[in-house]
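Working notes, structure below.
With one protein chain held back, the other chains of the complex are shown just where they sit.
Letters A, B and C mark the chains as written, and numbering starts fresh at 1 in each.
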Amino acid sequence: MAGNTFGQAFRITTAGESHGPGNTVIIDGCPAGLPLSVDDLIPDLQRRKPGQSKVTTQRKEDDQPEILSGVFEGKTTGTSIAILIRNQDQRSRDYGNISELYRPGHADYTFDAKYGFRDYRGGGRSSARETNVRVAAGAVAKKLLKITHDIEIVGYVKQIGDIVANIVDPEAVTLDEVEANIVRCPDNAAAEKMIALIEQMRREEDSIGGVSELIATNVPAGWGEPVFDKLKADLGKAMFSLPAVTGVEYGEGFGVATLKGSENNDIFINEGDKITTKTNRHGGMLGGISSGLPIVLRCAIKPTSSLSKAQSTVNRQGEPSEIKTKGRHDPCLLPRFAPMGEAMMAIVLADHMLRQSVARVDL
Amino acid sequence: MAGNTFGQAFRITTAGESHGPGNTVIIDGCPAGLPLSVDDLIPDLQRRKPGQSKVTTQRKEDDQPEILSGVFEGKTTGTSIAILIRNQDQRSRDYGNISELYRPGHADYTFDAKYGFRDYRGGGRSSARETNVRVAAGAVAKKLLKITHDIEIVGYVKQIGDIVANIVDPEAVTLDEVEANIVRCPDNAAAEKMIALIEQMRREEDSIGGVSELIATNVPAGWGEPVFDKLKADLGKAMFSLPAVTGVEYGEGFGVATLKGSENNDIFINEGDKITTKTNRHGGMLGGISSGLPIVLRCAIKPTSSLSKAQSTVNRQGEPSEIKTKGRHDPCLLPRFAPMGEAMMAIVLADHMLRQSVARVDL
Amino acid sequence: MAGNTFGQAFRITTAGESHGPGNTVIIDGCPAGLPLSVDDLIPDLQRRKPGQSKVTTQRKEDDQPEILSGVFEGKTTGTSIAILIRNQDQRSRDYGNISELYRPGHADYTFDAKYGFRDYRGGGRSSARETNVRVAAGAVAKKLLKITHDIEIVGYVKQIGDIVANIVDPEAVTLDEVEANIVRCPDNAAAEKMIALIEQMRREEDSIGGVSELIATNVPAGWGEPVFDKLKADLGKAMFSLPAVTGVEYGEGFGVATLKGSENNDIFINEGDKITTKTNRHGGMLGGISSGLPIVLRCAIKPTSSLSKAQSTVNRQGEPSEIKTKGRHDPCLLPRFAPMGEAMMAIVLADHMLRQSVARVDL
Partner (left out) sequence: MAGNTFGQAFRITTAGESHGPGNTVIIDGCPAGLPLSVDDLIPDLQRRKPGQSKVTTQRKEDDQPEILSGVFEGKTTGTSIAILIRNQDQRSRDYGNISELYRPGHADYTFDAKYGFRDYRGGGRSSARETNVRVAAGAVAKKLLKITHDIEIVGYVKQIGDIVANIVDPEAVTLDEVEANIVRCPDNAAAEKMIALIEQMRREEDSIGGVSELIATNVPAGWGEPVFDKLKADLGKAMFSLPAVTGVEYGEGFGVATLKGSENNDIFINEGDKITTKTNRHGGMLGGISSGLPIVLRCAIKPTSSLSKAQSTVNRQGEPSEIKTKGRHDPCLLPRFAPMGEAMMAIVLADHMLRQSVARVDL
């Protein structure tokens, strides 16, 4: 009962390691008839790829996807879609003592504890490299959501270190605004400070954490499956399945702790002949089911664990040692997180879109 | 593809409404040979039940479980275990206009949007009443974890409103300390203030939110299944599947946003011939796999949506109206949350305990 | 990873033993809005129940179902439906050496090998008693199929011992014709001989096997999910999950071994502006997907393993012994098989009906 499959009706299964031949995803359950080509996958892969700007790792990986099945004459056939992204930057090199040392904050020790040994090259399966095929699958989900329901999903940087973006209307942020700067923060003034902070971190051979916010608009009311597969539950799992995510919250999130019910409840109103709520403190879900308002969630992202500066650790035998991670890592994970978060959000929503279509029988 | 099943190897399926005949859980995958009787289920059900103290709802429901199958001569047989808890406080009454009105903060509107109509009696399936059988199943999982690995799971109140408990060593908190006061906060001074605040809320016909902290100790390193069923992902889903949870975080949680990597990384050390980390900012999981350190998570719980004071809303036709929820609800959900959160944590851990046992083959 | 759940979109989970408190099923995924009451469950439970005629066991169990959830104001709510059937004929008795002896043909030995011990009372979970809740769930599935697609499912006895019924047009057999005699064979002349044979078996303290045929009409073309969840694969699993089934075949079945392709292929024709085939040797499925023609399958059912006459065996210690099963068992399983087979067929078809509704997107 391993865990490389996600979703029920729109379901992805992935495989691949950082320095193996490549990463693969099989999407099962994408309905027949969706127009699809490799070109649909490229934009988000470009947003995710390493080496895209001075605030990311300088590793070069030009993720080129190949669709191996499930598409014929430009449309999905209803059968399973396999996508392969080969690893290109597999420098033949001496991995040295990395096979013996436990990098702080990484999964080296826990993989050894779990499996007895590990593919230590670049982190193997625990590397964030595996998320490239999630992003490819997310692009398919996004297209399905867009075509059928005009749903838009946008993720951006809300906070890095102490710098908090001032987003007046989160639900109105556009992809263009996000992509207007390399840090992906729609508050340009904050973005500049964030970029400076990240550059400082690189100079200090250190890293910094942050918060990403994700918004989905036009999700109809009624998606989410009580009592375990609530939309908030499946979105929460999706986000926590991404590397480095240490917290997830919706709407008011942890802020509810100091609120009274009379302050927190969103009042129902009738607006243009549609039932909605005056405010959206509930983040678009009530009882774990979408309310028709934008879905709003935030993820806390820890600072990159790999540091160029020396850290003390132990080796597999438990003997004290020291480790420096050579060069090419992100000093901050936030700029590249948005496409990963959006992809997982899209996959969850596509899954629940399909699931909702069998929730009732209209006789 | 409804969502009333949770878990893979240790799997629960539930059914039941607030005011129907009762709630049922079928546990599938509990190994044969575990000593079990109804008495094992009672203590946590008592901790969850309404009417247990002045800080909870005054509704009386004496949740009496019946084990319908899967246990023979005092031991589990390996076959599926069905447990039924009948509803006892089903006052025959006039539900009045509650069938037509949408209570703010509740799932009335979203259930209608999803299914076309709803069992409006006491919230039907969206009521937290369904959690009683989760708690019963959680008691089975706890016993399995305790007997096989000496695992302890403890939940308590960390914060209510502005009152934050001062817990010096969260990983050492005992069940006795938690149960020493009716609000379930192991900081007695804070507990008194919390109780006073809850009573004030009841007087004001209002409610208040908070934060619950949950700790699991003695979990061995190696549990959790990359890449989607990471332990943090499955725990996150479990917590978010509970009513009123709006945020979940592990270890440093949202605090990572302002930390540098050099501040956040936990350094590996060798302690008594065992590899561990000096600190536990990572909350017991690295790469989503347990590290052997205590698992630490926190849930944000929103203030009860039901209020005795009047709130404006609309009815099913979208016409403006007003609603007051009669009497018997919790002014704060925190005191009764601990057993629910612990139960879901136990179910996830039992599932991953079984899953880990097939992760490697020792030739 | 136990196995008490069946189906994906229309999914049942069961629990219960022969002589425990009762059997339970939770149906998850039945769409909201289906009219349903206990009365819908009774007829098939009556057809399945023991003691219904002289050709069945004389045990009396008047299976009375209780719907515990998921139905409100006469309609399914879309939430999970729990149904409980309590065991009534739990004679308090001395089970004697049955706890130590391995009954030939039964699962006593294999349960011990699997779980280390077993609930030996009446066979525990391996008794066919567990099928009563399958039949209840099947009645729900049948209603869903009937209301939405006018689908009819009929099972009957095709063969007992050497007596083979002559059914001129299997696809036209009605429930009334099946129920016209106690052995459930629509060929009345054969039925009489079958009844005589069963009575002879009872006198000889022996039992006899047979073949049951099941037909589903009005199933639309297009149901079934390549490549593993083909309709023939899921129906095959469903049938083999029933006790005593040792063979399953569709259409020509094992008869294809001696056929040429030119003899076996069904030719496509256009009939009343509908594409169909001239003949139905393919049993209503091509490539594992329904073709629109009636689905035709047959199950081989072994003779009852419990015999009143003495059989030699061993006990748990492997010591030679002898066993006679006291009295009340069916001398032939065929007359009571039809409702069980129909129920499983209905559950598979309801599952695939829902699954087909997300197979394509019509833009």
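Quick note on the criterion: a contact is a pair of C-beta atoms (placed from the backbone, for glycine too) under 8 Å apart; a residue touches a chain by one contact, two chains touch by 3 or more.
Since the structure is predicted, the reported quantities are computational estimates derived from the model, not experimental observations.
Peer 1: Kindly state which of the options C:R59, C:R86 or C:K237 is in contact with the chain not pictured.
Peer 2: For the chain that is not drawn, the touching residue is C:K237.
Peer 1: Of the residues C:I98, C:I147, C:A180 or C:A221, which one touches the chain left out of the display?
Peer 2: Going through C:I98, C:I147, C:A180 or C:A221 one by one, C:A221 is the residue touching the chain not shown.
Peer 1: Of the residues C:T77, C:N132 or C:T304, I need the one that contacts the missing chain.
Peer 2: C:T304
Peer 1: Tell me where the left-out chain touches subunit B, residue by residue.
Peer 2: 1, 8-9, 29, 31-34, 78-79, 144, 147-148, 226, 354, 357-363
Peer 1: For subunit C, which positions touch the chain that isn't shown here?
Peer 2: Listed in rising order, the touching residues are 1-6, 8-9, 14, 102, 104-107, 109-111, 113-116, 125-126, 130, 159-162, 201, 204, 206-211, 220-230, 232-241, 243, 245-270, 273-275, 277, 282-283, 285-292, 300-307, 309, 311-314, 318-320, 354-356, 358-360, 362.
Peer 1: Can you list where subunit A touches the absent chain?
Peer 2: Counting over the whole complex, subunit A touches the hidden chain at residues 1-5, 8-9, 11, 13-17, 20-24, 26, 28-29, 32-33, 66-70, 72, 75, 77-82, 84, 114-119, 121, 124-125, 354.
Simple rule for what comes next: only the chains that are shown with their structure count from here on.
Peer 1: Could you work out the angle of the rotation that brings the CA atoms of subunit B onto the matching CA atoms of subunit C, rounded to the nearest 5 degrees?
Peer 2: Copies differ by a rotation of 180 degrees.
Peer 1: So, what's the distance in Å between the C-alpha centres of subunit C and subunit B?
Peer 2: 39
Peer 1: Could you say which residues in subunit C touch two or more other chains, in rising order?
Peer 2: As it turns out, subunit C has residues touching two or more other chains at 1, 8-9, 29, 32-33, 78-79, 354.
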